[in-house]
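The structure appears below as structure tokens.
All protein chains but one are shown in place.
Order of writing sets the labels: A and B. Residues in every chain begin at 1.
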């Protein structure tokens, strides 16, 4: 009875998350779903009198393998959305036919077989597995150890990139930043020296114009930044407009200038 | 002494190689080496000749074994030389006339930068011809035969910087190749019939062979002779062969090359004796060629080409005589010898004229050279008288005998062959007189830059010697049938046959025709002005001037069909043979192209393939396992 419940729990715990492999758009979501599948499988192992494997499953898959997947996902960009449109002609139909056919075939074959399980013995405890592993299969264990070391070294070799250019010093980086048109000095803090000290309010330059990039990029992306026009209108009402004429030769704050600033910011991010 | 006959061949051959290999450092004395080689060959030949004279007639044929050549069970052939009166005649003719031509060439080629090479080729020519006449088997003869062809090719194309000269050399070579095929086939037939290709075995066995076999061999030999001797229908190369330096022409026409065909026929007498049909064909070919050559000679304005046509015609006489069988063999060789002298003399005279006239060969630009070149005029005149066949000059004795012999026989043959020979004599008289009068008599029609002068002694002396020979050799050799007796061991003794017409009548008719021809030529060319440009003339004249359109005929009859054949073969090769291969290749390529689409580079497609394969395998296991 307990086993029966456990099976259905496992089935519900594994199949729907596994289906996310086919339908979810974000790789991070899929990875988390698979973690769930792995945990479900660990439970199944326990239910199948293999508690040692259940533990190993949790440790190796959930703890190590899937975490490594997530780690790599972060490396290559976690916010990448995958385009699910198919590019290869007929690939979707072939895949559905093949996978569905395989499922049908296996289920129909396996489903018609009824094997009474052997009466439950004492198998499954870690000690007995250890006896088998380090007795009968000790050589295989050694070879597997060698395999793991080889794989680790291989991964190191493959991900290692030798430095081809000399390391850039801080002064060089700064020079490059200025050459790219970025601000030579620190970015202004938002709002602090103007009338508003809220984070969403841009700082004002000495002429009273708003400096948009003083506001956090996140707020800008969320459209939560206060519009600079408000301040400008308020200023124009209180001051003589003549004062706002920009002296000739002063640095431009126009759109192309902002582009340079954004590149400077990217440069900063790359550091 | 006879055992060193091989020196005859070896000396000029070694000299040729030395001259060729020595290079420029031998330029200063190379020509004298060449002359010396030829002259020493003549001396060796002369000694052998004297020695042979001391022997009784039937012992005069000697075989000189040189070495084993092709040892085998089926065909066992030794290289050896056959020295008998016939080959000795040729040896003397070749070396004597050849030496004179060598001497002449020293002066004639004096300003040619390649004179040493020229003499090397001349020596090679002589050596090859000597090998040809001295060989004791058809195969060794063939070696000399090819050597003659090679040397003639090199000499005709000696000035190959001029394209048409090189073409003429090619033409001669290719025409000779056709004849060579005849000789090769004849040798094959001999081998299959007699199992041997050496003279002794073949000639001993010839009487036992059937007439058909002998006829086949004989016709093939005739084809070979036609190629080498420029007989109809392979005559076309001879006129163009005038591209070579004039001494070469003299050598080709008098001593070597064209006489080889006659030699082959006479040498193969035992075969032809058993094949009357082949003999008739030989005689007819000779008759046709002699008329043809005479007609061409009448129309040519080119001094050398007219002489070449005359050679063709005279060789026609010899072939005619050779085709008559035993009664003609000796006369053919007799005429060959006298012709060798007077034709060589005339060619050297022609060379002397060209030498004087800035290499001009157009007779319409000559005239009145008699005064300027007395020696040439006299020597050429003696040659002219000899070829006319006027007594007591050489030509009379040899040619008249041929005419007489041609009239011997039954049925249509004497009338046709004899008539041709008779008419040919008249035609010869006309065109040779025309040539002679146009060149040496009449008014001077020289171009402004021509200042005729007599040639140096080195050139005139050989001409004088040859002229003396032309004048008196016939008389000497004919008196008491000396020459016929000399050749008897080879050609066999023949009882005298009466011609269908009485001999005095024939002699009279011949002389009348000759004198008529000379008179006509004098009337037309001697006494009157000769136009500088050749008149358009009748259709016959145009035909003759164009060598009876031999080149066009060859082109239409041989070259075009050959081209069509090869083109068809190429087309078949391209479409059928290559087509099949290409189609197959294209099929495989298409298969590859089709399977290439499977290899689209998409990893997921490969994965799909794998999975589909897995499903299929699983399905087979499930369904099949049941």
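Simple rule for what comes next: contacts are C-beta pairs under 8 Å (C-beta built on N, C-alpha and C of every residue); 3 or more make two chains touch, one makes a residue touch a chain.
In this section, contacts and distances are computed from a predicted model.
When the unshown chain is looked up in UniProt, the name that turns up among "Multicomponent Na+:H+ antiporter subunit C", "Branched-chain amino acid ABC transporter permease", "NADH-quinone oxidoreductase subunit K" or "Cysteine desulfurase" is "NADH-quinone oxidoreductase subunit K".
Remark: the residues of chain A touching the chain excluded from display are 3-4, 6-7, 10-11, 14-15, 18-19, 21-22, 27, 30-31, 34, 37-38, 41, 44-45, 48-50, 52-53, 56-57, 60-61, 64-65, 68-69, 72-73, 75-76, 80, 82-83, 86-88, 91-92, 94-96, 98-100, 102-103, 106-107, 110-111, 113-121, 123-124, 128-129, 132-133, 137, 140, 144, 147-148, 150-152, 154-156, 158-159, 161. Chain B residues in contact with the hidden partner, per the touch definition given at the top, are 595-596, 598-604, 606-608, 611.
Following the convention adopted for this analysis, only the chains that are shown with their structure count from here on.
Computed from the mean C-alpha positions, the centre of chain A lies at a distance of 100 Å from the centre of chain B.
Interface residues of chain B, counted against chain A in their complex, comprise 600, 602, 604-605, 608, 611-612, 614-615, 618-619, 622. Per the touch definition, chain A reaches chain B in the complex via residues 88, 91, 94-95, 97-99, 101-102, 105-106, 109.
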